[in-house]
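A single structure is presented below for examination.
One chain of protein is taken out of this complex; the other chains stay put.
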Amino acid sequence: MTPEQLALRDAVRSLLTKHSDVRAAIETPHGYDKDVWARLTDIGVLPIPEQYGGSGATRTETHIALEELGRTLTPSPLLASTLAAEALLASGNDEACARLLPRIADGTVATLIWPWDNGPASLDGTARYVLDGDHAEILLASDGTGLYEIESGARQHTPTMDQTRRLATVHLDGRETHLGRWSPEIRDVALAALAAEQVGTAARALELTVEYTKTRVQFGKPIGSFQALKHRMADMHVLVETARSAAGACTDEVSAAVAKVYCSEALFKVAAEMVQLHGGIAITWEHDAHLYLKRAHSSGQLFGSPAVHLDRLSRLVR
Amino acid sequence: MMFTLSSEQTDFAAVLHDFLRAGKTDLASLGVDEVTDPVDLVVVFEEVGHHAVAGPLIESLAVVPALMGGVAAGAAAGATHSVAFPPLVPHAVEADRYFLIDGDTLHEATPTAELESVDPSRRLVDLSPGPIVATDVPAARAFDLGVLTCSAQLLGLGRAMLELTTTHAKTRAQFGKPIGQFQAVKHHLANVLIGLELARPLVFGAAVTMNSRDVSAAKVATSDAAWQAARIALQVHGAIGYTAEHELGRFLLQTRALRTAWGSPSMHRARVLEAL
Partner (left out) sequence: MDLSLDASTLTFQAEVRSWLATHVRPLSSMDTAAGFEEHRSWERQLASERLSVVSWPAAFGGRDASLLQWLVFEEEYHASGAPGRVSQNGIFLLAPTLFAHGTDEQRARILPSMARADVVWAQAWSEPEAGSDLASLRSTAVRCDGGWLLRGQKTWSSRAAFADRAFGLFRTGPGERHRGLTYLLFDLRAPGVTVRPIAQLDGEPGFAEVFLDDVFVPDHDVVGEVGDGWRVAMSTAGNERGLTLRSPGRFTAAASRLVELYRKNPDPALRDRVVDAWIGAQAYRLHTFGALAAPLSGPAASVTKVFWSELDVAIHETALDLLGEVAPGWRDGWLFSLSGPIYAGTNEIQRNVIAERLLGLPR
């Protein structure tokens, strides 16, 4: 990381340390802390060029912020707004960019409805598992060929097991405005962004586990001194480091699919081990371990399960 | 309900164990060639595996007798038999006399080419069919007996490797203590024990029911458990286990060969699923 990137990471990390209260955030009407979101947009982590009122951050900066959000599980519209912004930038419609991107840069929540398999999709029907779909003010959708702005449509929050990620069902009613072309690469952009977040979650789950096993004493010594536990944490470390490499190297369709499969599976394993290594305390509501486990499962399913992408990869690789 | 071996069966296993440990090979002298009951066959083949006995025993003692209704037609005493069931068992283990199954028809067969197994002590041949020996033979049951005895052999192999490795872990010292005192080694061995313990009842259960679902389940479980035992055995032995001088190699290579012999784990998984 460059010094600027390190500074950005530190800024986001300290913002989240000071202000992020995950459990309070999920109790708010829209499931995220507006104050934290405002501060985050002030830092300028959305990948929006200056000409459209953004900070000029690149994807790398956005990924740094997503990784930090992943670490703390802080609910945030960053992923949704990022995808909406990316889809707009790729649409080739300057007018729409000039009209919508400055609002997104200022913190207006935007989201994108799109077919994860990049196949054809109907804009007349029900879209499920839309990130921040119940409260986003800017709603974009793709039918697999074009990008559209959605005027209205009934929407409801869809409560899922993972309360740290806001999902909604949106009823599309065929009233939309065509904005421009849909770029299939948005899928790879989305998978890369999600992978960055997953790496943060996995890294933090491991850190918390290491900290816990250093302090929890049984049989007269810290449980982290038992080889059985050490070796499992060593394996978690191998997973986190290789997942970080996979997430950091998304440059095309194949590497993005690799990142999605690899990071999802790594996070599943790390979160499951976090629970196992914490023992009984992990099963309590007060402890955060279950939040990590639930996040691992929900982000594994988001944008298509590892199985879906494995299937795709089995056709892509030579 | 009595899901446990009779005292005759455990005694027989002990006799076989001592016999094989003494390096004797003439199993017929113990009457093993007259064993036909599947549970008894499992008892025999677990010991065969336990001592990594090589050769076409599954074929000679379990499969061919089942195909020929017990009479080893015209075979000289002590002659070994082998059989292929293409496509599931495409090659035969080297023997004195060969057969080939086509549907429910049993052919004499002649070897055409030698093939290399991952286990060099298992010599394999390709067969070409000769004259018909019998029609309407119980091919399906004979195949299942092959799978079952192969599973029993894997179980015995796994047990032997666990024993070898446990002994090694108690005697080999590094960092001033027996390596068996390190949790990593302990847990490796405990995992092997768990795998074998849970595979074992599946083998005996299959011997009782003799339906293909249960036989396949036993093969899947023993293939995985015995191969896990082999991997851990090598890992815990370290470099010495990687030498031809050490006996582990024989067990390890035979286990790897039997893991995919008589149908691969994925073929047997598919068979279980189909039956459900």
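Going in written order, the chains are labelled A and B, and every chain counts its residues from 1.
Keep in mind that, in the parts below, a contact is a pair of C-beta atoms (placed from the backbone, for glycine too) under 8 Å apart; a residue touches a chain by one contact, two chains touch by 3 or more.
This is a predicted model, so every value here is computed, not measured.
Novice: From the list A:Ala38, A:Ala98, A:Val238 or A:Ile283, which touches the chain that is not on show?
Specialist: Considering all chains, including the one not shown, the answer is A:Val238.
Novice: Pick from B:Thr10, B:Ser29, B:Ser128 or B:Gln174: which residue touches the chain that isn't shown?
Specialist: Residue touching the chain left out of view: B:Gln174.
Novice: With the missing chain put back, which residues of chain B would touch it? List them for me.
Specialist: Against the missing chain, chain B presents residues 91, 115-120, 122, 124, 173-176, 179, 182, 184-185, 231, 234-235, 238-239, 242-245, 249, 252-253, 256-257, 259-261, 264-266, 269-270.
Novice: Which parts of chain A are in contact with the chain that was left out?
Specialist: Touching the chain left out of view, chain A contributes residues 60, 206, 210, 213-214, 221-222, 224-225, 227, 229-231, 233-235, 237-238, 241-246, 248-251, 255, 258, 261-262, 307, 310, 313-314, 317-318.
In this section, only the chains that are shown with their structure count from here on.
Novice: Between chain A and chain B, tell me the centre distance in angstrom, where each centre is the average of that chain's C-alpha atoms.
Specialist: The mean C-alpha positions of chain A and chain B differ by 50 Å.
Novice: Show me the residue ranges of chain B that touch chain A in the complex, using the header's touch definition.
Specialist: For this pair, the touching residues of chain B are 182-184, 186-187.
Novice: Which stretch or stretches of chain A touch chain B in the complex?
Specialist: Against chain B, chain A makes touches at 226-228, 231.
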